[in-house]
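A single structure is presented below for examination.
Moving on, here comes subunit A:
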Amino acid sequence: MPRPRIDRLSAVLALPLLAAPALSAFGLRPNRIAQPQALGWAEAFGAPTAAALAAGTLLLVVALLLLRRPGLRMLLLAAALAGLILMLGRGAAILLEQAAPAARVSPGLGFWLAAGVLVLLLVDAFARMQPGPAPRAALLAATLAAVAALLGSGVLADLSVAAEFRLRAAAFHKATADHLVLAFGSFLAALAVGLPAGLAIQRHRALRAPVLNLLTLIQTIPSIALFGMLIVPLAWIAAHVPAAAEAGIRGIGMAPALVALFLYSLLPIVANTVAGVDAVPPAVAEAAAGMGMTGAQRLRMVELPLALPVILAAARIVLVQNIGLATVGALIGSGGYGTFIFQGIGQTATDLILLGVLPTVALAFLTSAVLDLVIASFRMQPP
Partner candidate 1 sequence: MIEIEALTKTYGGRPVVDGVTARFARGTLTAIVGSSGSGKTTLLRMINRLVEPSAGRVLIDGKDVARIPEVSLRQGIGYVIQGYGLFPHWTAARNIGVVPTLLGWPRSRIKARTQELLHMLQLDPAEIGPRYPHQLSGGQAQRIGVARALAARPEVLLMDEPFGALDPLIRRQAQRDLTRIRRQLGTTVVLVTHDMNEALYLGDAIAVMRDGRFEQFGPPEDIVRAPATPFVADLVGETGRALRLLALKPVGTLLRAGQAQGDPVDAAASLSDALAEMIWTGRDRLPVVDGRGQGLGIVTRDDILAAGRQAPPA
Partner candidate 2 sequence: MTALRWIVLVGMTGALVLFPALFEPVLRPFAPAGGPVIYDRATLAGLTASHLMLVMLAMVPSTLIALALAILVTRPAGAEFLPTARMLANIGQTFPPVAVLALSVPLLGFGTRPTVLALFLYGLLPIFENALAGLRGVPGSVLLSARAVGMTPRQMLVQVEMPLALPLILEGIRISVVIALSTATIGSTVAARSLGEVIIAGLTSNNPAFVIQGGVLTGCIAVLVYDVFGLLILAARRPAATARIRSRG
């Protein structure tokens, strides 16, 4: 670059970042479902600290406008984000000391805005480094460690969402187990059925269109509709097949949700298996046949390994989709994080909603990031 230029994304985001300290940093409620009272940083830390924070934000914005090296930007932004979160936790503690025993403190709009902008800029700095799998793995590990340290340290223990968690620790762990069973169990079942099915219709072209059309049709049905309508046949099975009822199959609960998620999972797995094997270069397949490999050997030694990245991409799609859709299962009593979300909506308790949303998003993000890394490392290997 011949002349220094200001960073354009920072210029766009400077205004919201500068406005954030002026907006409410906290919401203070006399009890868990009352309307929040918006409080600024000054109410928790006093005017001088709040002024220093505003000045610090201004300095940060100037630095971001001028600094163009992504590595430096990442360090600066990570430090700023850490500082912001620590101040949130400390501020919540101060506010609670002065408030009634049942009072709750949640992050306010200004906090969310500042955190959002900082995360956006972090993502931007990281994207500009065009990172390979190794730096991405390192960042993921560092983020996980930071989150674990943050949650373990108790810095955020005074926030309302942490209070919601303490009230429901046992239910939360049960929900986590249910959510994992729903998302991963249905995926494994779909893999066991979808992979062979995909290989079969890859070889029998006439079956392709009908099978893929049917699976697309299923994917198109809205989630509640499918979940709900599966109640009817499963209730019938439970009523007429004693063994099934003993195995825990009932009209509502885990069973219809698992079946629905299994059905939703089939399309990506089957379609990507077909696409992955289709994409094996004909010359490679021909060479494999030419050197006398049997059909099974060709599948195991050539076609499946070459199709693996595409099939893994399907696994990523399915798992992220399942983790999200499993929340809907709460409406038919399947358990999982959705329970908190819909309870929270019912009670207009934002922090209870967050108790369901945050782990769902974290789980989906983690799964997606790990699978992305696995896929990228497969693609990096020499063929």
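How were these picked? Simply put, all candidates are chains of the complex that A comes from, given by their letters.
FYI, contacts are C-beta pairs under 8 Å (C-beta built on N, C-alpha and C of every residue); 3 or more make two chains touch, one makes a residue touch a chain; residues count from 1.
Since we're looking at a predicted model, the values are computed, not measured.
Can you tell which one of 1 or 2 makes contact with subunit A in this complex?
The single touching candidate among 1 or 2 is 2.
Which subunit A residues qualify as touching candidate 2 in the complex?
8-9, 120, 123-124, 126-128, 130, 216-217, 220-226, 228-229, 231-232, 235, 251-252, 320, 323-325, 327-328, 331-332, 338, 341-342, 344-345, 348, 350, 353-354, 356-357, 360-361, 364-365, 367-368, 372
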